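Note that one protein chain is taken out, while the other chains of the complex remain in position.
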Amino acid sequence: MIPIEHYYLVSAVLFAIGLAIVITRRNAVLVLMGIELMLNAANINFIAISQHAGVPGQFFALFVIVIAAAEVAVALAIIIRVYRHFKTINLDEVNEIKD
Amino acid sequence: MAADLLTPLPCSNITLLALIALMLPLLSFLLNSGAVARYAWQASIAACFFMVLSSLISMIILVHVWNGTTFHTRMTWFVLGETGHTIGLFIDNPGALMIFLVTFISLLVHLYSTQYMKDDPGYQRYFAFLGLFTFSMMGILLADNLLVIFVFWELVGFSSYLLIGHWYHQAPAARAAKKAFIVNRIGDVGFILGIAVLWAQFRTLDLETLKEAMSSSSIQGESWVTSAGIALDTRWLTFMGLGIFMGAVGKSAQFPLQVWLPDAMEGPTPVSALIHAATMVAAGVFLMCRVVVLLDMDALSVIAVTGGLTAFMGAIAALTQHDIKKVLAYSTISQLGYMLMGVGIGAPGAALFHLFTHAFFKAALFLAAGSVIYALHQYAHRHQLAFDAQDMRNMGGLRAKLPVTFIVYLVATLALVGVPMFSGFLSKDALLSASFGWSEAMASEGHRWTYIVPVFAFTTVVLTAIYMGRQVLLVFFGELRIKGPADGLKESSHMIKFVLVVLGLFSLGIVWSLDPFDYHASWFLTLMPIPASSVPGLEVFVLDTARANALDSHTVVGLISIVLVLLGFGFSWFKYRPRASYALGYQGRAGFSFLEQLSFKNWYLDPLYRRLIVNPLMSFSRAASRTEKAIIDKFIDVTGVGSVIFAHIVGWFDRAFVDGFVNFSVFFAGKVGVLAKSFQYGKIQNYIILAVLSTILIILLIL
Partner (left out) sequence: MTEILFYSFAFIAIISAFFILFTNNVLHAALALIITFLGVTALYVFAHAEFLAVTQIMIYVGGIVVLIIFGVMLTNKAGTSHYKTGSTHRFMGAVVAIGAMSMLIYGILKINFKAIERVGQGGIEELGVGLMTGYVLPFELAAILLLVALIGAAVIAGQDLKNTENK
């Protein structure tokens, strides 16, 4: 039996990596990947706690997956639009607010 | 003290009728001014109809007051503080006669004007103003209160201004209207000062109450004390009388304010007949008859002398005029002088009598002159001739062409000159006798200079005969001086002839007295009450003596005046007869001797006034205007510049400090904004960094 803390620690590490990806990468698709990674890290928590607390954890994880799917679809659509408009998806260059 | 005398008096049928008679001309004014232009003719007929009604009503009133009863209705008008002002109608014998005179003459003028003015573009306006004028004239006659009289007095002045300036697009008419208005104003200043003195002394302006109050006041030493104990210097009593007389001087064209009347002849001829012969100028005389019981001896003497002087001056000025209407205008001034002289010598009844006879024969003269002018106008129009239709130099020999006009003119002339059997003889005889009696009575009191008044009066009789004889001879006898076709000069329409004949009939002596040689037999004078004057300090017995003397001297005076008239006619026939050198050379007459100039220019009064009053006044105004520009404007300019400088300083302070504070706030807010903005420049990852960092910080704080 694996202690729940270990799941949580893995989840925390993955979440931190995902956050680092979101913050540092230039490519919008990579940022999206980071978001997916963070969502997955959260899911690990739900699943881990469901070993003890029962089914609700799995339901939450399930809905998170569904929402992640929807989110990826919309996000990719937006990325494609952005690419058409700016001819790049480099987040440094995608900026219309000039100071 | 007068409070119990100022109680409201109930309304009677007669005063109600008088009110209707007063309102009818006003209605006519409203109707004529409000009617659509298309119905101007109908409106004017309605105006005539209103005047018929009004004169019928005044006849009824006259019948009711014939036996000497008076009707007085009064109500409180408004209350100022403690003192109430009343308004009311007062009708006595002279008043009723005057109402009848005004409505009747006004009716005749209305009828005459429907013909005379029928092609005039201002026809409707003309009739409206006639109504307004008649209304205001009636107001003077009916009002019981000096304040109300003054209001109507001004209204008369105003409507006469409108009527004189009927042809306002012609410069002389506009100028004459202005002149009449302004000269009248000068008189009115005196009038309102007199009213002010009366108010100060008696706290009322109701005439009946004033009479009572005047008789209860007394002279104590140097002061004039009322029964209520209000004391004024006695000179104020004289001043009051002279002030009111000054109003009459303006309105009745007396020396020195007579200059407006000749110029007023620029108005339409029927207006001249109505205003400047019968009614408006008579308003002054009527007013003086009303207030004669309030005048003291000094004021009366001044009035008498002024009247006599004006009579003389007017007659002299009439001698050499060329304009047919101007002769009549100066003659009117002269006759008005007679009337006021009558007031001054304590014979207001005789003055009113002369006012009446004069109103009819002078209206007849004016309207006949209008008929002549109208006929000549038509003649000129028909033959495309251009000449002045009012200038006697273009007339002559009209006797055959205009027979009715000629006869009426002749009758009225004889009446004016004072030939026995005609109305003027009676009234003039009454005045002459009274003046003679008065100066005798005054001389016996030591005032020998008063003989100047009858001297003026008798001289004027001669002069009147001369200038009227001259006019009749020059207009109606001899040959027509205008070169033109013989045909086309004919009598005007029947309406005009009818009016002339009616007025001519009233110029006959038989209408006024059954005995055409003795004015005492006249019904008119028996109607006139002898004024019971009770002004403190007035030597009543002198006036009584004057009346007695007048009775005694009547026969002699009558004979003298007949002789004088014959003398005057003889002179005028000798000088102006058709084949005489004057008549032959009249058309091209230009050169004047000094005396003729003096007469023609009306004693040089106009240039004199221009030099003595108008020019100094103008230069004073110019000087005042310059002073205004140089000093007051400068002061204002300096103030303005100072304000501007001050404003600049304030503005600088505003910019530097007030705005500075605001600008600093804005600057500060802007900097803060820029600082805040720097966190949001579109780099989404920076947002995330900040968000996460903040979250971490918050959690750390919570933990």
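Letters are used for the chains, namely A and B, taken in the order the chains are written, and counting of residues starts over at 1 for each.
To be clear about the criterion, a contact is a pair of C-beta atoms (placed from the backbone, for glycine too) under 8 Å apart; a residue touches a chain by one contact, two chains touch by 3 or more.
All figures in this text were calculated on a predicted structure; none of them were measured in a lab.
Colleague: Which chain B residues touch the hidden chain?
Modeller: For chain B, the residues touching the absent chain are 685-686, 689, 692-693, 696, 699-700.
Colleague: What is the set of chain A residues that contact the non-displayed chain in the whole complex?
Modeller: 2-10, 12-21, 23-30, 32-34, 36-37, 40, 43-44, 47-55, 57-59, 61-63, 65-74, 76-81, 83-84, 89-90, 92
Here is the rule we go by: only the chains that are shown with their structure count from here on.
Colleague: In angstrom, rounded to a whole number, how far apart do the mean CA points of chain A and chain B lie?
Modeller: The separation of the two C-alpha centroids amounts to 110 Å.
Colleague: Once bound in the complex, which stretches of chain A touch chain B?
Modeller: Checking each residue of chain A against chain B gives 19, 22-24, 31, 91-92, 94-97, 99.
Colleague: Can you list the chain B residues touching chain A in their complex?
Modeller: Per the touch definition, chain B meets chain A at residues 677-678, 680-685, 688-689, 692.
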